[in-house]
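Just one protein chain is left out here, and the rest sit where they should.
The block that comes next holds chain A.
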Amino acid sequence: MSALAAAPVLGSAPVLTALAETLTETGRTTTGEAVLFWVIAPVMVVAALGLLFARKAVHAALSVVLVMISLAFLYVAQDAVFLGIVQVVVYTGAVMMLFLFVLMLVGVDASDTLVETIRGQRWIGWLAGVGLGAVLVGVVGGTVYAPATGLAEANADSNPVGVARLVFGEYVFAFEVVGALLVTAALGALVLTHHERLLPRRGQRERADARVKAGATLTPPPAPGVYAQRNAMDVPALDPQGRPLEHSVSRVLRARGQAADAPPVLPAADADEGSRR
């Protein structure tokens, strides 16, 4: 995955062109690739700006998705098929989906507030951003590219095999270190969110048992209008003895005084019931 970790670094257009030039065999891009680049690059730039300026969090997330997919196109165009497609599977399919999972709970009408929750947050953000930019410029500017071997040779045994040779051969130590780091982070998340259960878990079964024990009504409450003269919402249902069940009518209607009085049907049965009691 260390190859993947480099993906965001390659995200800016000049770096891409520089890399494209060094990586292709002849040192210059083909026409098709150039057309593709000039079509996709503006889309990516607009989408990346959308991330910064979108008011809704989900729109920002969608902009990132667009950038990622366009980036995958560029990777594929440069014969980095594995990298391009794995980026979509891992970043777009899993990581951004996790982001969306959280963002969706924010709701469609909510937009970012510009109130700082942490004091000086904005300045720290600017500082970190400028610092990152400086580091990137320094690293990219100071890079000396070895003479290009050409993609045909790099991908001689198919692109995934070439990537695998690099990741599990030359960079295996970095790969293992990143793996250990990720496992540590996952364990840390588990430990930090773990809490002892103080009370026994109350599942569906326990709740059902408790309801039975308490003698509560086990069946769903009666719907309004059942066995009554009309089946409108405001007419109380009748019980087997023909007496109206007030609680079958919605609480709202009862509070407004809009529940209809249901004259008990079967007056004979009612009278009979009364006399027997």
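Everything that follows uses one rule, which is that contacts are C-beta pairs under 8 Å (C-beta built on N, C-alpha and C of every residue); 3 or more make two chains touch, one makes a residue touch a chain; residues count from 1.
As a convention for this text, contacts and distances are computed from a predicted model.
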Options "Nitrogenase iron-iron protein delta chain", "Amidase", "NADH-quinone oxidoreductase subunit H" or "Sugar ABC transporter permease": UniProt name of the undisplayed chain: "NADH-quinone oxidoreductase subunit H"
Identified contact with the non-displayed chain, of A:M44, A:V76, A:A228 or A:A259: A:V76
Touch with the omitted chain, as defined above, among A:Q121, A:S158, A:N231 or A:Q258: A:S158
Among A:V45, A:V58 or A:V178, the residue in touch with the chain that has been omitted: A:V58
For chain A, the residues touching the chain missing from this view: 24-25, 30, 32-33, 36, 56, 58-59, 62, 65, 69, 72-73, 76-79, 81-82, 85-86, 88-89, 92-94, 97-98, 100-101, 104-105, 107-109, 151-152, 154-161, 209, 212-215, 218
